[in-house]
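Omission of a single protein chain aside, the complex is shown with its protein chains in their original locations.
And then chain A:
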Amino acid sequence: MEVGQMQRTWVEYIKSLFREGFLDSQFSQLQLLQDESNPDFVVEVVTLFFQDSERLLNDLTRVLEFPNVDFKKVDAHVHQLKGSSSSIGAQRVKNSCIRFRMFCEERNIDGCLKCLQQLKEEYYTVKNRLEALIRLEQQIVAAGGSIPIEELTF
């Protein structure tokens, strides 16, 4: 595939991610922070987000397994995940966290367990999408092209 074609694929793909609500405008903010002096900024932040999220999801699973659930701890973990997903523009993950916190407040264990399941699904879906996006970017750069951020107009 030649560079122009790859770039068009990238534009279509990322536009679909915004359209389907996986990403919001905060992700565009991150792209603005990437330049020649920091060419891997987005990948670095996204990687940190993946590591942080998986740790939090594991913690959440453990805390919710206890017979006497510590809802304060659950809420603290979800609050953290809400924060980091919001900071990178992972909109659906953020919205799942918002719903999750409501069930924490109600001390509704069933609600929390369902939310955790949903949250994991949303997280792994956006992780797959972002990894695909990053692979496309790496292919473009390897072929000597640049990532056409300027093509994204909203």
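Here is the rule we use: a contact is a pair of C-beta atoms (placed from the backbone, for glycine too) under 8 Å apart; a residue touches a chain by one contact, two chains touch by 3 or more; residues count from 1.
As a working rule, contacts and distances are computed from a predicted model.
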Refer to UniProt and select, among "SKP1-like protein 21 isoform X1", "Histone acetyltransferase", "Polycomb group protein FIE1" or "Response regulatory domain-containing protein", the name of the complex member that is left out. "Response regulatory domain-containing protein"
Among A:Val11, A:Leu30 or A:Leu57, contact with the omitted chain is made only by A:Leu30
Missing-chain contact, candidates A:His79, A:Arg99 or A:Lys127, resolves to A:His79
Residues belonging to chain A that touch the chain removed from view: 26, 29-30, 32-33, 35, 38, 41, 44-45, 48-49, 52, 76, 79-80, 82-84, 86-89
